[in-house]
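The complex appears here without one of its protein chains, the remainder shown in place.
What follows is subunit A.
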């Protein structure tokens, strides 16, 4: 990777905060409406242009399988949207979990951006939702391909193009497992940039499981991405997302323009987000295993809970989930697998 401040100096990018959506995973979806409003207001004030607010598993994610949240998506979105002065609010939707009915509800609540997420090989299940979103005036319509490390850049491009064809004006390469290294990011983003329509924006969503969140995001910008996801203090699944205040500081040093006040971002991370954490979101042994074995980051707490309940090692569970090539959303597999392992090993 050859980067210099000169090449990227003056480049404008959009940062997108994940605390109030991906951050729902380490909080087991228990962030309150008041906390959401407080955090979103502070980010609005600091100049963060785009903030995601949804159940961790997207609209309609409220379930036994993923966890019931402290409030409904509708309550969160209504409360936050009306408080924003400059920041726009986005919502996430996973077809198979949420439907276009949820999408319409979120639009009525005042979102400006909808992100439709599928596994990296299954973009065609997003047709109903992206087509509908693209037909709504001024709705920023984004396709989001998860676990993008699992396929080669050429295969990924086919899926990104499909989302572009359905009407996405921005497509994301999503490192849900925090598995990618900077060269993996560069290869995927650069090919997409070369082959997609020039007006289609490209985004990158990282996880910090191998400590590569910031480096990967800079690699993405260098290769042509202009939207970068991160979360203040890294509040997100696994070892968290790309820590946004760190990324913003690095951008400042490199002359990449985010429009966010660096010191205010640091203060939000330190004074608002860290005190909200139920446990320190960091690269512990299990989070590192996610990145090392290529496992969906929100499996972390589920694996820890099943390990404790059935006297197993959470690392063993995560490695096996990776070996079986599980995809995002398969949280129900974790207890089932743990029971199999426990029977086999005689721990229950």
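The rule is short, and it goes like this: contacts are C-beta pairs under 8 Å (C-beta built on N, C-alpha and C of every residue); 3 or more make two chains touch, one makes a residue touch a chain; residues count from 1.
One rule holds for everything that comes next: contacts and distances are computed from a predicted model.
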What is the missing chain called in its UniProt entry, if the choices are "Acetaldehyde dehydrogenase", "FAD-linked oxidase C-terminal domain-containing protein", "Phosphonate transport system substrate-binding protein" or "RsbT co-antagonist protein RsbR"?
"Acetaldehyde dehydrogenase"
Checked against the full complex, the residue among A:27, A:119 or A:161 that touches the missing chain is A:119
One chain isn't shown here. Among A:82, A:324 or A:345, which residue touches it?
A:324
Provide the residue numbers of subunit A that touch the chain removed from this figure.
63-65, 95-97, 99-101, 119, 121-122, 124-125, 127-129, 324-327, 329-330, 332-333, 335-336, 339-340
